[in-house]
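Structure first, commentary second.
For this view, one protein chain was removed and the others were kept in their places.
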Amino acid sequence: MNTINTADAVVRNISTAVEEVRKQNPLVGSWTNFVTINLVANAQLAVGGRAAMCFLPDEAEPLAFVSKSIYVNVGTLQPIACQSLPAAAKAAAEANKPWVLDPVAAGLGDTRTSVLKDLKQYKPTIIRGNASEIITLANLWGLETEIKGKVEGVDSTDTVREAASSALKLAEYTGGAVAVSGEIDLILNSEKAYYLTGGSEMLECITGAGCSLGGVMAVFAAVTDALTAALTASVFYKAASDKAVSGGKIGTFSFQTAFVDYLSLLTPSDIAEYSEKHLTLQECD
Amino acid sequence: MNTINTADAVVRNISTAVEEVRKQNPLVGSWTNFVTINLVANAQLAVGGRAAMCFLPDEAEPLAFVSKSIYVNVGTLQPIACQSLPAAAKAAAEANKPWVLDPVAAGLGDTRTSVLKDLKQYKPTIIRGNASEIITLANLWGLETEIKGKVEGVDSTDTVREAASSALKLAEYTGGAVAVSGEIDLILNSEKAYYLTGGSEMLECITGAGCSLGGVMAVFAAVTDALTAALTASVFYKAASDKAVSGGKIGTFSFQTAFVDYLSLLTPSDIAEYSEKHLTLQECD
Partner (left out) sequence: MNTINTADAVVRNISTAVEEVRKQNPLVGSWTNFVTINLVANAQLAVGGRAAMCFLPDEAEPLAFVSKSIYVNVGTLQPIACQSLPAAAKAAAEANKPWVLDPVAAGLGDTRTSVLKDLKQYKPTIIRGNASEIITLANLWGLETEIKGKVEGVDSTDTVREAASSALKLAEYTGGAVAVSGEIDLILNSEKAYYLTGGSEMLECITGAGCSLGGVMAVFAAVTDALTAALTASVFYKAASDKAVSGGKIGTFSFQTAFVDYLSLLTPSDIAEYSEKHLTLQECD
């Protein structure tokens, strides 16, 4: 592992991404679940993006057209999702807009499995999930030689390190970035892998930390490359969650408020500084 | 333009509307989008109304029956919306209950366009949107002689003043009120037009400020005429947002909390006083 310092390009890229989003206010179109849809939108707005959410296939093309990037989350599927989500991914791919896939609860239910298989062909720019979701997705996409991992609802029962080889296979297939969220985050593309420490475990005590992280990755993907976007969002989340608990013990909803507040208040240099302390580079095998 | 003073009937009407809602706690039935549905309900409750939300056509009549007014928002449409939203508007119209139309992202997607065209015949009591949505709706309803305006997701790319003539045409067609939300709000019917200044730009940093404003207009429409209801809700929003930032710089979720708090805490005389300062009357051409 190599530690990161301020002089490193990655820190400058992250800091620049934070600045650019605040300048450009890119519109991100999202196809996401009902539990956390409000938090996704508010997190996207907090970091400086703009948000629009759709559910119908006929909205895939116009939404991709007006958006700078697209976020697709397979939670709380409705019947129409079998048409809408592939249409959304296809529209993004054809319009050359980056898109982020969040394979929430991958493996649970036949519809979800079918939708996730359909999405494979559109090669997401970024895939973000917990360890179990990443492992399951690599299985579903036929990228693993043997079946691994286990799924229990929306929570991971595997560790981030156990998901590292699946994440790499996904990145090699898509040519984009993959982010595995957990106590330590793993963010990689086919050439470089970063581990990210820090962050408060209170993020697990509110719903939507994962979904909104994916939504925020789509915001940063509107202004920078896949790996930098995934890193910037991940660092932002760890940093804001740490700040939110810096005053001591706190209830879960006060934490949520403080956390989103810091998404809106942390500066490019705050994020750069946090990156230096918490990011470590590991060359891929 | 004429300035407003306390003696003016409009200020008394606004103040009375605030009082009456707190006394009567009118039930408002809403057909609204998934992103902001929770904020719509909580804003309606905060000002003193009660909230019930539906999505199915067979609920249109019973919901209109038990409600004092109806709110229809075309965001995040599902396939069933093609039947449900016209049924909701029809049920309101036939039961002589006021209803508010929020043409969110008008112009985006064929389904939305089709639903909006269907709704024309039921002549909403109040139409509330941003400038682009108001212009697009006037286009869709065939009230403009030439195509104007542009749509980008849920955000306006036109100014409120650019939407003034479209708003007037809509009001002349419906016989009700039209509210164009923006940095300065324009609220009018076919006889009178008011401009409303003030309000914090932080309202743009959370999702649902517009939707919940429409939902709150429906609350006030339950106790007063269309123009007064649209004015009262608009003044309430500007006033509560100003109060929410009166302590200085604030994160976006703390702003949201403070904003809804003030919806529940501001008094009729607070709202009357704010109206005097920020409302100006302009005779229509």
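We call the chains A and B, going by the order they appear; numbering starts again at 1 in every chain.
The criterion applied here is as follows: a contact is a pair of C-beta atoms (placed from the backbone, for glycine too) under 8 Å apart; a residue touches a chain by one contact, two chains touch by 3 or more.
All values derive from a computational prediction rather than experimental measurement.
The residue from A:Cys205, A:Leu265 or A:Leu281 that touches the chain not shown here is A:Cys205. When the omitted chain is restored, the residue from B:Ile14, B:Ala51, B:Ala92 or B:Ala105 that touches it is B:Ala51. The chain not shown here is touched by just one of B:Ala179, B:Val235 or B:Ala258, and that residue is B:Ala258.
Panel shows chain B; residues 27, 29, 34, 37-38, 41-42, 45-46, 50-56, 58-59, 62-63, 66-67, 78, 80, 256-265 of it touch the chain omitted from the view. Along chain A, the points of touch with the absent chain fall at residues 33-36, 38-39, 75-79, 105, 108-112, 151-155, 204-208, 249-254, 256-257.
Criterion: only the chains that are shown with their structure count from here on.
Each chain gets a centre from the mean of its Cα atoms; for chain A and chain B, those two points are 34 Å apart.
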